Structures are given as C-alpha cells and as structure tokens.
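All protein chains but one are shown in place.
Lettered A and B in written order, each chain numbered from 1.
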Amino acid sequence: MLIHKEKKFFTLFTEQAENMYKGAKYFNELVTSGKFNEDTLAIMHRIEHEGDAISREVSEMLNRTFITPFDREDIYMLSNNIDNVLDSVDAITKRMGLYKLTQPDHHLKQFSVIIEQASSSIVDAVKLLDNMKHSSRIQAYCSEINRLENMSDHLRDIAIGELFEKNSDPIFIIKWKEIYETAENTVDTCDYVGKTIYSIIVKQA
Amino acid sequence: MLIHKEKKFFTLFTEQAENMYKGAKYFNELVTSGKFNEDTLAIMHRIEHEGDAISREVSEMLNRTFITPFDREDIYMLSNNIDNVLDSVDAITKRMGLYKLTQPDHHLKQFSVIIEQASSSIVDAVKLLDNMKHSSRIQAYCSEINRLENMSDHLRDIAIGELFEKNSDPIFIIKWKEIYETAENTVDTCDYVGKTIYSIIVKQA
Partner (left out) sequence: MLIHKEKKFFTLFTEQAENMYKGAKYFNELVTSGKFNEDTLAIMHRIEHEGDAISREVSEMLNRTFITPFDREDIYMLSNNIDNVLDSVDAITKRMGLYKLTQPDHHLKQFSVIIEQASSSIVDAVKLLDNMKHSSRIQAYCSEINRLENMSDHLRDIAIGELFEKNSDPIFIIKWKEIYETAENTVDTCDYVGKTIYSIIVKQA
C-alpha cells in the first residue's frame, strides 16, 4: 500500500501530464483554425503557466517528503521533462504569432496531430505509474511514443525538402524551417519523457 | 566538520564559478564597447581555457578522492554545467567576431546584463554549497536564476520579432537570429546550473 504522501506524487504527475495534454490539444485546434493571435497566445501561455505551477508543487513536495515512490532525481526529471513538452508547444505557438504565420500548412497539421497523440500516450503511461504490475502496458505506451517520434522525424524531412524545393524566398524558408524543426523537437521531447518513464520502470524491475 | 579533501571540492567549484563570472562580465564589457576583435576574442578564449583547466582539476580530484561531499555524478555534472555556461559565452563572442558584427544593439546589451547577473547568482549559490544550513538561501539564488531565464526568453521573442519586422536582408537576419538565440541559450545553461544545484540540495535534504 502506498502511503498518503506517495500517492500525492502520482496525483501531481497525472495533473501535470493532463495539463500538458491540454496544451497539445489546444495547439492542434489552433493549427486547424489558423488563429495564432494575441488572444489565443495568451490562452496557451496560461496553460503553460499552470504547468509551471504544478512543476513547482512537485519540487516543494520533494523538499518536504522523506520517502518517495522512486528516486528523487527521477521524480525531478520526469516532472521537468513533462514541463519541457508544454514549453515546447508554447514556444512554437508564440513563434507562429511572432512570424505572423496565420496559414498553417498540411505538414504542420500532421505534426500537431502527432504531438497530441504522443501527449495522450504520456498521460496514459503516467496514470499507470503508481503500480508496477502495469509495467508492460506502460512500456507499450513508451513504444507508441517512440513510433510517433520516428514518424515525426520522417515528416520533418519531407516538409523541409518541399520547403526548399517549392520556395525561393529565404525569409519564408527561415521561418518555416524553424517551425517544422520546433514541431519535430516537441515530439523528441515527448519521446524523452517516454524514455524517462521507461528508465523508472527498468530501475524498479 | 568537512575533511580537507572535501573542502578542496568547494574551493574548486568557487574558483570555477568565479572564472565563469569573469567571462560573463568581460562579455558584457565587449557588448558595451563593440570591440569584438582578434585581441578581445583571444582574452575571452584565455578565460575559457582557464575554465577547462579547473574543470579538469575537478575530474582529477574525483579520481583521487574516495569520500566526496555529494554524489560523484553530481560533482561531475555541476562542474560540467558551469563549464558549459562559459563555453556558451565564448561561443557567442567568437560568433560576433566571425560575423563581423561590431555594432551590438540594445537587445544584445540586455542579454549581456542578464547573463552577468545570472552568473553572479551562480557564484553566490556555489559559495554557500559547503553548508546545507544555507539551503534556503541557495534556493533563493536558484529562483533568481530562473526568473532571469524567463526574462531572457521574453527578450529573445521581442528581439527576433523586431529583427524580422525591421529587416529584409536574409543574411543579416540569419546572423542576428543566431546571436540572440545563443545569448538566450547561455541563460538557459545558467538555469541548468541552478537546477543542478537545486537537485543537489534536494538530495541532501
């Protein structure tokens, strides 16, 4: 049986993952509507801020708690990495606004779907972390995230290849190249969360 | 009471942090004067080299020492991360020279002030690390570094937004975009030092 304080960590991880998923889902909506403006950027920023608050709560819990469900560093790392995904989603949203790119293309749409899916798998995995008898299901989610990361790698190559082939305006190329790369990087960060979760399972084994 | 060899680690950390601060301070001076030339690049490189030497000394101490004040990996990581800050300051200095950018703008000036401040907080935090009763003061420095990192994030967005709005020369944009991003990255690296220090405190708690 987990003691009360240990449970609290899992509650916080789940909250943090769900908040990150909220950001990913909202980003996907923005890519569909193309509405990257001051108002929507502020909403995304609020979600990101909420993530920071949960992250801080995890840190404070660590300070006050003697017995933790896994290694202190792993708790810190997991929380940090989930936060990085949300930061990355917020960063790409801000960059779309900054570059005044109001017409997301089909490549970015594919990226935003992948990011939402990977975030959803993170939520699923994190929710099972409180019981190591779920380790094979958790591993399956980590594999799924890794599969999405491979897809996103491939997608970035196609997107950037087309970008250089079909355009001659270097400033347009600079902007979109960065957007595609940041999108791909977001999925990498999801995969990094997956690897952190996987390494926690390995240690508990 | 700390034994002699343990004290030596703290002496080295302090030396390393102070040398890094020296680099950050010198960079701030160069941004004020705009004198990014062969001579000043060589001075910065000498400071960076001195940092490498201290970093190597920490590694060698680790090899010769059985009992260490914290986990061997954390000592290695802290020393490595402080070194990364200085490397980053050296990198941006070299890039200014390479791109023949002799007219630093007010955005870069703001970055260089932030980098100097964050480096100064790292020195302050490192100096207290030898006594865990200072942990709340150390945490305050880590928070301050994190606050500066948030500022620098914001500053980069403004600087890059203006860069694209006010210029049409793509080569000019490529150069300055990289300078701003490297500057912001330097502050990120400072924040990473802060997070390493914080995680050491958490473990000792």
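One rule holds for everything that comes next: contacts are C-beta pairs under 8 Å (C-beta built on N, C-alpha and C of every residue); 3 or more make two chains touch, one makes a residue touch a chain.
Small disclaimer: the values here were computed from a predicted structure and weren't measured.
**Student:** Going by the contact rule already stated, which one of B:Thr11, B:Thr32, B:Ser59 or B:Asn167 would touch the omitted chain in the full complex?
**Tutor:** Considering the complete complex, B:Ser59 is the one touching the chain left out.
**Student:** Kindly state which of the options B:Thr14, B:Asn80 or B:Ser143 is in contact with the chain not pictured.
**Tutor:** B:Asn80
**Student:** Tell me, which residues in chain A touch the chain that this view leaves out?
**Tutor:** Residues 157, 160-161, 164, 168, 170, 173-174, 177, 195, 198-199, 202-203, 205 of chain A touch the chain absent from view.
**Student:** Mind listing the chain B residues that contact the chain we can't see here?
**Tutor:** Given the touch definition above, chain B has residues 59, 62-63, 72-73, 76, 80, 94, 98-99, 170-171, 174-175 touching the missing chain.
Definition applied: only the chains that are shown with their structure count from here on.
**Student:** Using the average of all C-alpha atoms in each chain as its centre, how far is it in Å between chain A and chain B?
**Tutor:** The answer is 27 Å.
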